[in-house]
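Every protein chain but one is kept in place in this view of the complex.
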Amino acid sequence: MIEGLNPGTILILGALLVPLTSGVIRSILLLVLPILALGQLYALGLGVWGQYEFLGLSIEVTRIDKLSRIFGTIFCIASLIGVIYSLHVKDTVQHFAALIYMGSALGAVFAGDLITLFVFWELTAVTSVFLIWASRTERAFKAGIRYLIIQVTSGVTLLAGVILYYQDTGSIAFEYIGLGSLAGGLVLAAFGIKACFPFLHNWMQDAYPEATVTGTVILSAFTTKLAIYALARAFPGTEILIPIGVVMAIFPLIYVVLVNDLRRVLAYSLNSQLGFMVIGVGIGTELALNGTAAHAFIHILYKSLLFMCMGAVLYRTGTVKTSELGGLFRSMPVTMVFCLIGAMSIAGLPLTGGFVSKAMIMSAAKDYGIVVIWLVLLFARAGVMDHAGIKVPYFTFFGQDKGIRVKEAPFNMLLAMGIAAFLCIFTGVYPAFLFSLVPFEPTYDAYTAGHMLTSVQILLFAVLGFVLLMRYKIYPLEQPATILDFDWIYRRGLKSLTLAIGRLILVVWGWILGVANGALGAIINVTARTHGDGKLMARTASSGRSIALIVAILGVVVVFFYR
Amino acid sequence: MTGLSSQFAALVVVLPLMFAPICALLRGRTLPWAITTIVSALSFYVSIELVIAVNTGGPISYHMGGWAPPWGIEYLVDPLSSYMLLIISGISTGVLIYARDSIAQEVADKHLGLFFTAYLLGLTGMLGICITGDAFNIFVFLEVMSLASYVLIAMGEKYDRRALTAAFQYLIIGSVGATFFLIGVGLLYMMTGTLNIADIASRFSEIEDTRPARAAVAFLVIGIGIKLALFPFHVWLPNAYSYAPTIVTAFFAGTATKVSVYLLIRFIFTVFDPEFAFGIIQLKDILMPLAVLGFLSMSAVAIFQTNIKRLLAYSSVAQLGYMALGIALASEAGLTAAIVHMFNHAVVKTGLFLSVGGMFFMVGSVYLKDLAGIGKRMPITTFGFVLGGLALIGVPLTPGFISKWYLVVAALETNSNLGYALVVAIMMSSLMAVIYIWRVVEVAYFRSPPEGAEHKEAPLSLLVPCWMFILGSFYFGIDTTVNVGLAETAAAFLMGGAP
Partner (left out) sequence: MTEPERDKKYWLEEPKNQNKVFYCLLVLCGLLAIPDVVKLFGVLFQTEGNFELKSLLKFYSIYGALCYVALIFIAKWLRPVLLRKEDYYD
């Protein structure tokens, strides 16, 4: 392995080979790259490589410590899963874009300085949009444009923050930044956009459901978790993150209940889960950060598992709308089993990975001493049942039989789901594996009787609530609809406002144009009258006058110099 | 250096000087032209050698007749003067290749020998100004160049008798300029007791507060300004360039005014210290307004011209304004911009004048009304003009862009509102360049040629040199190691402290 090569660059360089290959060779290439990257990550061990001086800035291309390693590890695993899941796809653009996207997310995790981070940060934005556009629909195109604008805004904000930060501190090291200055605020905002902070979140729910079957799976794993990593790196213990996380954890759950498109449901639930992590970063204790990192790890597994299941359903049936699905357990039993495992994991049932990581964050919250946070997290845990336990598996695989009969998902999809499902359970049964990766010394035991009992209680009683609501027909019926979210502000409100402003501008502009036309005409007239052919400035003055002028200027200059 | 190469510094001037009288004795169309071309090419070769020598071994000091300075006359080749030698002899050689057919048409046969004599003397003067290290010697060469140029401009009388009045006016104003220059040098001599530039420079700080020294500065700046055609001393230039034979215009547009720019740089940065020139007497406050007014006003005048040569002449005055601005910015970046623009403008403007010369050769007129549809009649020549025009405007990948880029950078480096205002002014002037080039394009391509007009290209002997300059200008716009590299060295040398 090349000394100090950022593992992300393996994927990026490998991507360049993709257009040259096809068939089996391409499949092998795609599979080998994430494994190579993982190998490189562990061959390097912990340390810092690739330090350069560039224009007086200290660039640090590869920095592996325990925090970046756990994110890097799961990114490699997610890449592998994503690649397996999309092996049947023949679209070169998608493979190419996906590899660079995954590689740049991985590269960003190992960036030791803010410039390198920025470069990879923007690269993730620019490449990921192709996974959305690859759906090749009008909706996907428009959503992709909106996505790209917001993602690039994040990058530009980051750059502005980095420049200010450099001016303030003279350093571009990617370390604790904190909210001490405008620079910190800008960087936080940039991270916040990618981490789907409330009111900055709509790009995800807008774009992810429009991406391709495989694209959504890949997208869901990287961008937001990269942002969580960046937050954990630069803003641990920043208290403002706690209320932000609280809103993030609860607010999307309401949408989960209402939204019809299951991939959009999962996107909202993803947002809620990110709230857990943001709270963890905001608390900032060792246990909280451990919990955040572990939760990100597990979260990627179960979230991509769920996205993969929905992707398989979409792939086979052509829809993921609750109002159109139901009774699929007949046709896709294996997918159903994997989906249930993912659902149990996101709900945090004991013996799944989600149980361990959620317990860590909840304990950290409890230790932190503000009861509200803890109650909110508890609320989110109960609320998560709605989509995890019920909406996604129940309405897809059980519920009313809509008579859809399809084949089971293709083998490569099942394999990818199987790996993710296995890891979900493995981390739950054998949490020591997870603890060996977390950034700080773990001092936590999730499997106490109390923990297990309470979490089963809370989840089962939530299910009881659902069953009762269903039995007495109180549960809101699913129907095809668009649910308004904050993106109304820019998709409708801003649009109308822009149109109104546009009309105003047209009027004002017309007026300005008129005035400018007049002014310009006057200038041209004056110029023509003074500079035109044969006019004052273009005339050949007589030698006598010229010399008089020259002498006059000489006089002025002499006086000027004498002063 | 040993042998002949040790005499290069003298040879570059002596060669054209010696062959000038020989030309006067020769008759016929070919012989005087051939000798002149060969001599010019030799000078070019020697200049290249000198550039290489200076850039590897440092400045060369050559003592005329073995008399050590400050008693004898010293020829001093430093990065800037070698750069100038390269421009002058290079342009001259290129133009001469073009000259054979062109000049035979524009000048009476019996005058051809004398024409080339004057040409060689003009070349001698320019090269001499740039190479000599003696202030009085500069004046001598300045007069040699000027007298030769009066003659050369007057030679245009075969086609247009106005060439005579133009030459006469140039003679009057040019002589005033030369006189001012001489007065300035005389005052310096009075105060320092020496004519050697290095010597004057080393003593200048002692006398800089005296009134004669201040007067000397004023006389020198104005005198050089007249020769440089700095706005508003440019009165002589448009007529002289319009009515002179094509190759004279092309040669002078590329070199003569640049020599004066060289002199300005030399006096400001070597003789007077920049600290004195810009710090104590605030030369900037004189130079900068003239420069900015110059390029704005002259670009505007160029828009309204009906004679292409005259249009290009006014554009030249505007371009000289850019160079003056670069000097007035008083920074290394500004100086680099000025020096590099000398090179770039020389190549581009010569190419443009040569393509106009091609049109004149075939059509017999340079008035826009006579050139309607010239793009269809002489596509190759006209296309050359368009490319040259793009370079003049400063489109990326052309040398014009390089110069303006450096100029804008230098202006922004001042970090002041003035800098931004200057950038706006430069942009406006470039916009006007678009307009005046567009006027020619519009006439050339969007108007139909007159009934029965011949569709015939200029002969190869005109096309090839013309395109050599056009393509060369693109080369220097893309690979800037030569023009920018040498200019940066020269600027760094000048700013690094006078010798």
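The chains carry the letters A and B, assigned in the order they are written, with residues numbered from 1 in each.
Assume a residue touches a chain if its C-beta (ideal position, glycine included) is under 8 Å from a C-beta of that chain, and two chains touch if they have at least 3 such contacts.
Model, not experiment: these values are computed from the prediction.
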item: Partners of the unshown chain among those that are drawn; value: A
item: Among A:Gly47, A:Gly180, A:Gly318 or A:Pro480, residue touching the chain not depicted; value: A:Pro480
item: Chain not shown: contacting residue from A:Phe141, A:Phe398 or A:Phe426; value: A:Phe398
item: Candidate in contact with the missing chain, chosen from A:Lys90, A:Arg492 or A:Arg545; value: A:Arg492
item: Touch with the omitted chain, as defined above, among A:Tyr52, A:Phe411, A:Phe461 or A:Trp511; value: A:Phe461
item: Positions on subunit A contacted by the hidden chain, ascending; value: 139, 253-255, 257-258, 329-331, 371, 375, 378-379, 381-383, 385-386, 398, 401, 403, 405-407, 453-467, 469, 471, 474-476, 480-485, 491-492
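Please note the rule applied: only the chains that are shown with their structure count from here on.
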item: Chain centre separation in whole Å, for subunit B relative to subunit A (CA means); value: 60
item: Subunit A contact footprint on subunit B (complex, rising order); value: 168-169, 172-173, 176, 180, 211, 214-215, 217-219, 221-222, 226, 232-233, 235-236, 238-239, 281-282, 285-286, 297, 300-301, 303-306, 314
item: Footprint of subunit B on subunit A - complex, ascending; value: 527-528, 531-533, 535, 537-538, 540-541, 543, 546-547, 549-550, 553-554, 557-558, 560-562
